[in-house]
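Removed: one protein chain of the complex. Kept in place: all other protein chains.
Chain IDs A and B follow the sequence of writing; residue 1 opens each chain.
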Amino acid sequence: MKANLLTVEDLTVAFEGQSRPVLSGVNLQIPADGWMGLVGESGSGKSLTSLAIIGLLPPGARVLGGRVLMEGEDLLSFSTDRMRRVRGSRIGMIFQSPRSALNPLMTVGAQIARSVSHQTGRPNAEKGAVELLRKVQMPDPELRVHAYPHQLSGGMCQRVLIAMMLAARPRLLIADEPTTGLDVTVEAEILDLMHSLQEETGMAVLLITHDLGIVAEHCGQVAVMYGGRIVEEAPVEVMFRDPGHPYTAQLMATLLRADHPADFAEAVGNRQLDVPAGSGCCYAARCPHAVPACITSSVELEMAGPGHLVACRRRQQLAGLSIDEKAGMTRAAV
Amino acid sequence: MKTPLLEVRDLTCEFRVRGRTVHALNGVSFGVEAGETVGLVGESGCGKSTLARCIVRLQRPTGGHLMFEGQDYVGWPERRIRRLRRDVQMVFQDPMTALNPSWTARRLIMEPLMLHRVPMREARLRHLLDEVELPAGILNRRPSELSGGQRQRVAIARAIGPSPRFVVLDEPTASVDMSIRAGLLRLLRKLQREEGLTYLFISHDLSTVRHIADRLLVMYLGKVVEEGAMESVFRKPSHVYTQVLLSSIPIPDPSVHRERLPMLGEPPSPTEVTTGCPFRPRCPQATEECKQPQPYYEVEPGHRAACRLAKPEGGRESLARVTTGVA
Partner (left out) sequence: MAVLDVAPLEGPVFTGRRSRLPVSISAAVGVAILAMLIVLWIWGAIAPPHNPLATDPASQLLPPGTGHILGTDKFGRDVLSRVMAGTGIDLAIALLVTGIAFTVGVLVGSLAAYNGGWLDDIVLRVVDMVLSFPAFVLALAITAVLGNSVRNVVIAIAVAYTPYFVRLARGEVLSARRSDYAENARAVGNPGWRVVFLHLLPNCVTPALVQASLTMGWSILDASGLSFLGLGIKPPTAEWGVEVSEGASNIVSGEWWTSVFPGLAITFAVLAFNLIGEAIQTRFSRRR
């Protein structure tokens, strides 16, 4: 088992003026190679976690505690200058909406060249731009290198960003919903491309997404976020076959698979407890198995198996249940 | 032969954008029977949104026929269309932008009831809230004060308030979190039974469509390339594009491995018109024959595809097996 490339330890982030932190004690261990998935719904804090790692938190967000350790050093303690050098050279990042990440007034070739020379210190990298575009499977790279971002499709823009990021050969690539909004055929191409590049360079990928399908296809290890906390971390087969946390179980139970006939999981009973914000399990308000202790006292990630961490105090009692039972759902054909 | 509730025949729609002509629909024909759910899938540029807007006449088609209960409304004036709107409604993709941000939920749901003079509106309002499983407390809230799922349910209540016969759903689960998606689909199915609705469910997400639609239409660049019963199309995808599409869907199961079928070249532009099969430039199996307009070949009763490889007389070449683990 390789050592972790990057470890997020107890990261707590809050916005100014808000009493409740948006990230509370996030713990994440990103292995040195292979793909790690970070899943969660909107508002769970997954994007914010990645921004905290790379030092690009939005204005108004403050780190209240925790560390981000990479190769022995705490990235949160780095100065802005030093962090800027880390970005691109050690950690690369690609985002959703690739076209808006590109400068609309420069050709993509010029932008790639600029990024390359910025990273490697070598000026005049125009020729290398075509090669990089070829590497990311851009059709007609000699033509495209002179194109402007608005002349390219979303998928092509994402390829450009990957090319720009490749030049620096980072150790870790953070991909925040890189294919959301792209057609499924394009998405498949981009992810396959990223996979082959990852295998070639040996870098680690942190894939942030809400799509469990691409997690199942590409990730080896998965972490699940809810309410600003990591509630479970597991190898992907374990996650899908035998999740430990009721929230993960709920995600698995409500999956819609293209290859399975129609049936729906339904919640048993209506759960919406009034839970005061703050201490206690973040999922207690919705959890079908919550007991009073879940609301009052906080819960930590505990080892449930090799590479498997679960943050649930009732983990052992729930261990034998099926996914539907853990999620508190029944299945009905329609 | 029963008249379909909604029939689309040879529908074309073009419009000019920045000086270029976009051929959004190039002769689309299909029918929807009362009570069924037809799923319409396709990727960006295929024309499905334009089709939705033509059906509810937010967009005027440039040619063809749109028939509701046998009456062609393609050329009707706006006043007549407004009366039709009692029967043909639409649920938009993103309720955050589709609902007036300064109106309360009560006003939003009540408005169509008033516009179409529905009797006993208060009672109907309460009934609608029950049907979409929303608590009465949300009535005084504005869309920004509701969760994504609640917003979409308000949008649904708004659309089905005047008891329409036909509802076009344009990606209704796209802006909703995944754990809520299944619940929303179940709700839509329930509403269909209880209110006697007929659905045209438009989506780019086949995993979602699989769970709600009886029949499937696959569109590419303004044409329907394949059409058939859901199971039939999934089991026996006959147009190369359908095969590519099905092979690209990520399956949320780590033990399933699929071989993705590749396409050639780059995504097409709906401003350029191609002769023959619209998929030809990207099709790995294209031949000279594909430059001719392709007729529909029947794969199975009720299942047809406009691809030479769907020809019944042994014209099928071996296609890469798609391992989807069909139950």
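Throughout what follows, a residue touches a chain if its C-beta (ideal position, glycine included) is under 8 Å from a C-beta of that chain, and two chains touch if they have at least 3 such contacts.
Model, not experiment: these values are computed from the prediction.
**Q** Hey, which of B:Ser179, B:Thr198 or B:Gln243 is the one touching the hidden chain?
**A** B:Ser179
**Q** Specify the residue from the set A:Arg20, A:Arg62 or A:Arg331 that touches the hidden chain.
**A** The missing chain is touched by A:Arg20.
**Q** Looking at the full complex, which residue from B:Val38, B:Leu129, B:Leu169 or B:Leu187 touches the chain that isn't shown here?
**A** Counting the whole complex, the residue in contact with the absent chain is B:Leu187.
**Q** Tell me which stretches of subunit B touch the chain missing from the display.
**A** 53, 56, 58, 78, 82, 85-86, 89-90, 92, 94, 97-102, 111-112, 115-116, 133, 142, 144-150, 155, 158-159, 162, 176-177, 179-180, 183, 187, 190
Please note the rule applied: only the chains that are shown with their structure count from here on.
**Q** Looking at the complex, which residues from subunit B come into contact with subunit A?
**A** For subunit B paired with subunit A, touching residues are 43-44, 148, 177-179, 181-183, 185-186, 189, 204-208, 210-212, 231, 234, 244-246, 248-256, 260, 262-263, 265-267, 324-327.
**Q** Which part of subunit A faces subunit B closely enough to touch in the complex?
**A** It is residues 41-42, 139-140, 153, 155-156, 183-189, 192, 210-217, 236-237, 240, 250-251, 254-262, 264-267, 334 of subunit A that touch subunit B.
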